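As you look at this complex, bear in mind that one protein chain is not there, while each of the others sits in place.
Going by the order they are written in, the chains are A and B; count residues from 1 in each one.
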Amino acid sequence: MKPAPFQYHRARDVDGAARLLAELGDDAKVIAGGQSLVAMMNYRLARPRHLVDIGGLRELDRMHRDAAGGLHIGALTTHHTVETDPAGVLRAGFEVLKKAMTWIGHLPIRTRGTVGGSMTHGDATAEWCLLAVVLDAEFVARGPQGERTIPAGDFFHGYYTTALDPDEILVEIVFPRPAPHAALTEFAERRGDFALVAAAVDLDVAEGEVRGGRVALGGVAAAAVRVPEAEAVLTGGGSFEACASAAAEAVEPPADASGSTHYRKELVRTLVRRACEEAVSR
Amino acid sequence: MSDVPMNERKLVGKAVRRREDPRLLAGRGRFVDDIALPGMLHSQFVRSTVAHAELASVDVSAVREVPGVVAVFTAEDLQLGDIVAQLGRPLSEFVPTAMPILARDKVRYVGEPIAIVVARDAYAAEDGLEAAKVSYATLPPVMSEEAAFADGAPLVHVEAAHNTLVDVSLFATEGIDRIFDAAPCVVEVDARTGRQNALPLETRGAVAHWDDREEQLIVHTCTQIPHQVRTVASRCLRLDERAVRVVVPDMGGGFGQKCVVGREEIAAAAAALKLRRPVKWIEDRKDALSASFLAREQHYRARAAFDTEGRILALDADVVCDMGAYSCYPFTAGIEPLMASAEMPGVYKVPAYRVRGRAVTTNKAPTGPYRGVSRPQYVMVMERLFERAARELALDPVEIRRRNVITDFPYKGVNNITYDPGSYLESLNLCERLVKDEGWYEKQTAAAAEGRHIGIGYSCFSERTGYGSAAFAQRKMQVVPGFDISEVRMDTSGAVTFTTGTMNHGQSHETTMAQIVADELALDIGKVRLHQGDTDRITYGFGTFASRSITIGGSAVRLAAAKLGDKLRAIAASRWGVAPDEVELADGAARRRNTQDVLPYTEIADIAYLQAHLLPKDIEPGLSATATFDVFNDGTFSNATHACVVELHPGTGQVEILRYVCVEDCGVAINPQVVEGQCRGGIAQGIAGTLFEQVTYDAQGEPSATGFMDYKVPTAHEIPDVLIHHLETPCAFTETGAKGAGEGGTIGAPAAVLNAVNDALRPTGVELDHTPITPETVHRALNGAPSLESSS
Partner (left out) sequence: MNTDPVATHADLQLVTLDVNGEQHDVITEPRRTLVDVLRHELRLTGTHVGCEHGICGACTVLVDERPVRACLMFAAQAEGTCIRTVESLSEDGGGELNDLQRAFTEHHALQCGFCTPGFLMLAEGFLAERPEATKEEIREVVASNLCRCTGYQTIVEAIDACATARRGACAQRCESKEH
């Protein structure tokens, strides 16, 4: 389990990395924390001829709030930094992110793994992808053509594919509005594993009443998905139970060795309800 | 125990700090991959990508062109002898099969080694693998017991009709059918257990080189059986056994997987011999999961007859073990069916018994021993039978066991085994007491009222340890393990070096065996040092497995130490002109009874080595003694009762273990902390097999798990703390009173967990008998969905 040969390039800035990616074409891959990529390379399931290491770009490792209360997370921010939030930027509205981090692998994965790496890897069960979808995040990417912003709804294209061009670097993820009543929960057979199913909700609560909200699921399709049927139940003043049932009925998760379609739908029912209950109690 | 009274026990029985720890904690252990020799090369194996095929061609010419590759060898290049494991049984009962070191004409599982690539480093070796071109004439793979037995099934080995390697019917009590016909209560269990990987965290590996000065092939390898590896290496390579030296460094676990001779270690040795350069092979995790020795895939169809009081009248079992593609050496494919057949009645007074045990060969990676060997499975089946009978007869599940466990010892079982004294009933009662005292029955009732699902399950079992030559000869093994040899030697500084033929791989032998020697010779433990795992330094041995090390190895060690003690006394007595029985050993010196006369060991050693002219004529110079130990009866039985409390979560099907209690009896515990470590680790592995781990294959024979994402070894989050209580029924014939303690935890856990799950499922009417139990299975049971379990 040793990787195939490659050439190693260390980026000194984002533009240089993007230029190099454009030059090298399909043979190149960006490495940040490497927590998914190196494992795949050790199995030789990924075998880039060139590796562009952006790990040293400290300017991508920061979090701040904007005037509107939105949260900006640099792509190289580690899960561990989000979890520990040393500068307290997640207070008042983004505690959900802090809490969600405990579902990602284990401590030694979270210390290296980055928010941007997880987003661009695009695993269908990844917590960050689910959070991006439920919280309407925006992705700021920079390439030789300059910078552009991609809404979460357009970013995830399916199994491990995203809207990023091969020569683009994800630099920042923006969560535009605070989400005081959001929660993420999931189920895996073993602590730290990829979830069989993960559910995230972001509820609109006013005067103690749930007026609506967003519901997203991981592990039920090729990428994290929003579930409008379940959201409609919330808007219509339906119970969490009804919302969870609507979510379970709306999806058709593929079966695999860990669970049948029937079982995964049942997990959706359980987890959406749990997420709603947790979110409203915040 | 021998007539020689145990010297005063100062260390035996105490939680002495481990001698192994300082180096392992400082990162100064020496594991096989830590060995680096000048000029060393690295190897990996071209492995079959198909489950069943004739090898049409193996073209490795391009491999040699890969940068960094030094050599590549196929079966044709090496011309090695095959590994053939034998049982002395007629062909109707056992079909011997040959396992070539590298596949020659046929491949029989995905991962089977075809060629060895040797390169300057492990990276280049793996580059080399990709350049090999193997073409296969594929055959339909045989992927299940049913497929193997089917009429006209393709044959994995042409010589094994019906793909059957072992078919034995060891017991059949006359009139057993009449007992079943007349019995008021007959219960049945159809249970399947998943294929598992013993999974030592250190994968297998070896470093081999030819030593011109010694004219020896030196093989550093992590094996539980160094001498048997030497035998096979010498035969496959056609060298005198003297010309092979097997050295075992620190080992990162084994659990049985390293208790068989691996093809790769022999191939690496052959490459080293051919190239006259050191060759290393370190199995990677992908290969360790898919192409190493596996275990435990068994199918039981069992029934038991009971009277109205819940007393068992008869047991009838058909056991099929899926042994995969080859017989392992030295145990053969008989290891699992023979164990299950011989021992299934277990702790219960079973008056009538019939059993058929079969080993079926399939196109899966081969199997070997794994901690507990069949006992985790048959104990689980027995305990299910008792639980089911208790339900039918409306008896308490603990009470039905109480009525059936053996209480009068020695007890001669229906399986012709004589059980030495144990605490079967006492452990059962105490375990139940501990569960009751913690209030679990009340908690269960309260939870049920809230609609929650808490279950309590028990497992009552014994474990035969200290299998001597007699017991293994009964199995008709051609390699009959049993005895062990120890040499104890004292130098002029009064320090002791001693040997054992057993092979520590986590069991703490450097500590526990030193405790025995230090007590016997009245020495500080710091003066005592164990040597193991070197075929040139150890006369002979059968290694470590079947919980034999302390029972047999430890007894040999004590006998040898006692012999050396006799010599120390004799020399001192000769100096004082008294009879040896006037002399006792204490605090590192010989002392003349009832006097102040003291002769420190250093002075005795001075005489024995440097002043030998002072020795009387009948005493030879030097201070060393050798002793052997064997068990001539049926061995000694450790026993335990486990209790497990689980909660089932209806929303996810998750099985949460709330409490685990173990009451165990392994006779005299040489080091109770070590015994507890064995219990806890064993229980963790038992839970792993019951709830998490399984190797599966698709219809083409592709293994599902090549990483830890799919082979779900449980973590600290899943494994509960275990409350352990010790009972002590000393063994009467081991030299220390100890019984084996290595496997009990693993044996007891599956039954306890499965019974607890079924207890929690009681309101649903669903009973589960197959393991591993998945969350989906539990979810379906709790929510009234159709079961995924099927008995076909």
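Throughout what follows, a contact is a pair of C-beta atoms (placed from the backbone, for glycine too) under 8 Å apart; a residue touches a chain by one contact, two chains touch by 3 or more.
On a predicted model such as this, the values are computed, not experimentally measured, just so you know.
K.L.:
Checking the contacts here: which visible chains does the omitted one touch?
P.N.:
Computed over the complete complex, the missing chain touches A, B.
K.L.:
For the chain left off this view, which of B:252, B:533 or B:565 is in contact with it?
P.N.:
Per the contact definition at the top, the residue touching the missing chain is B:252.
K.L.:
For the full complex, which residue in B:96, B:113, B:141 or B:200 touches the chain that was left out?
P.N.:
Spelled out, the listed residue whose C-beta touches the missing chain is B:200.
K.L.:
Sort through B:262, B:372, B:482 or B:681 and give me the one touching the missing partner chain.
P.N.:
Checking each option in B:262, B:372, B:482 or B:681, the one touching the absent chain turns out to be B:681.
K.L.:
Touching the absent chain: which residues on chain B qualify?
P.N.:
15, 17-18, 20-22, 24-31, 33-34, 36, 121-123, 199-203, 250-253, 255, 282, 284-285, 505-508, 673-674, 676-677, 680-685, 707-709, 713, 715-719, 721-722, 745
K.L.:
In terms of residues, what is the contact footprint of the unshown chain on chain A?
P.N.:
Here the touching residues of chain A are 1-13, 15-17, 19-20, 31, 34-35, 38-39, 41-43, 51-53, 55-56, 80, 84, 102, 105-109, 111-112, 191-192.
Quick note on the criterion: only the chains that are shown with their structure count from here on.
K.L.:
Can you compute the centre-to-centre distance for chain A and chain B, using the mean CA position of each chain? Integer Å is fine.
P.N.:
Averaging C-alpha atoms per chain gives centres 44 Å apart.
K.L.:
Can you check the complex and tell me which residues of chain A touch chain B?
P.N.:
Per the stated touch rule, the residues are 1-5, 43-44, 187, 189-194, 257-260, 262-263, 266-267, 269-271, 273-274.
K.L.:
Can you check the complex and tell me which residues of chain B touch chain A?
P.N.:
Contact set of chain B toward chain A: 122-123, 126-127, 130, 284-286, 651-654, 692, 696, 704, 706-707, 709-710, 712, 714-715, 717-718, 774-776, 779-780, 783, 785, 788.
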